[in-house]
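Complex shown without one protein chain; remaining protein chains in place.
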C-alpha cells in the first residue's frame, strides 16, 4: 500500500494536524487524531482543505 | 559500555531501575547494593528478574562504588545518601539521586518542609532538578541530578504551561492527587496491610505534603511569579499510578484554543508527554490505567467557563515517569543519547 498523498489540515478545535487524503471528496468525514472532533471536507483547493465541523452526539463517558 | 551502579536496589524504584537497565546493550549494571539483602540474588526480591539476571546484591561502600561505576543511582530514603554524594562527586562519579535530598534550592525550605538541616547547602546550587521537559540542557551538563518526586512530576508538568502563559491565578492553585500504593515505598505498615489498604480512598498529609515545596519552586522558576499551591493526596486502590487534578482560577476570559496552544508550545517534540483530551476512544482524559509500566505522562484539561477555572489532569506511573523511568531518561540525556533510548515502552493494557 503506497503512502497515499495527504494534505495536512490544521484542526480548528485544537490546532492538531489532520491528514486528509488528497483525493478526498466534499462531504467525506475526517476526525482529528488529537481531540477526536469530526469534520466534513467542505472543499479542497490545491493543497488547502476547508473543513466544516459537524455536531456529533453527546460524549459517551460510560459512567 | 557504561558502568552503572544502583545504591538501594532492593526497593521498588531500585527494582524498576534494574528492569530498565538490564535490557540495555550499551549499559552494564555493575553494582546493585542493599545492606539488608547483601549476597542475595536480586531475583529473590524482584521475582520478575528471575532468569533475566543472576546479579547479587552487594554492600554499599564508597570505594566499591567508585571502583565499579561511572554513573550511580541513589534509590535510598531521604537523608540516608546525602553524606555519600560529596564523596561520590569527588571521585568523579555522576550521581542521579532519587531522594529529595538535593531537589530544593533554598536550604531554609528543607528546614521548613523536611525538618532537616541540610549538611551541604552549597551542593544545592550545583544539583540540577531532573525534570527533562523543563531542564533538558542543564541535565545534559550535570554531574548531580536530583530526580523529582512522583506527585511533583505530574503536577508540575500539567501546571507549567498554564502558569507560564498567565492563564490562571498562580497564587491560588488547588491540587487534588490520587496515588497508588507503590508510591509510598515498600516498608509494610498497618496502613499498607491488605485488609486496610484495599478499597480505600484515604486522604493523607492533606495540607503538608512535602512535594508542595518543589512544585512551588519549579513553577516560580518558569514563570517568575509568586506561586502558591494547596496539594492534597489521597491513597486509592491501585498499585501503580498517580492522577493529579489541578484547579486554576482563570484571570480573564480564556479560549480553549489558548490552552491547547500553551501545551503544544511547551511540549512540542517531547516524546513522553501525550496530550489526552479526546471525545472519542477509551481514554478521553488522562487515566493512570493507560500508562502503567510506561514512561508517559498523559496531560489533559477542561475549561469551565461558568465557574471560571481550568481543570488540568496529569497521569503517570509513579514508579516510572515518577521515579525510575525519569531517572533513566536523565541518564540517557547525561550520556548524550536520545532521551527515549530503551524507554519508549507501551504500557500493559489491560492491567
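The chains carry the letters A and B, assigned in the order they are written, with residues numbered from 1 in each.
By definition in this document, a residue touches a chain if its C-beta (ideal position, glycine included) is under 8 Å from a C-beta of that chain, and two chains touch if they have at least 3 such contacts.
The model shown is predicted, which means the values in this text are computed figures rather than measured ones.
Trainee: Which of B:164, B:211, B:274 or B:309 touches the chain that is not shown?
Mentor: Among B:164, B:211, B:274 or B:309, only B:274 touches the chain that is not shown.
Trainee: Which of these touches the unseen chain: B:15, B:161, B:248 or B:322?
Mentor: Result: among the candidates, B:15 touches the missing chain.
Trainee: Among B:102, B:116 or B:296, single out the residue that touches the unshown chain.
Mentor: B:296
Trainee: Under the stated touch rule, tell me which residues of chain B contact the chain that is not displayed.
Mentor: Touching the missing chain: residues 12, 15, 19, 22-23, 40-41, 43-52, 182, 239-240, 271, 274, 276, 278, 280-283, 287, 290-294, 296, 344-351.
FYI, only the chains that are shown with their structure count from here on.
Trainee: How many angstrom between the C-alpha centroids of chain B and chain A?
Mentor: 36
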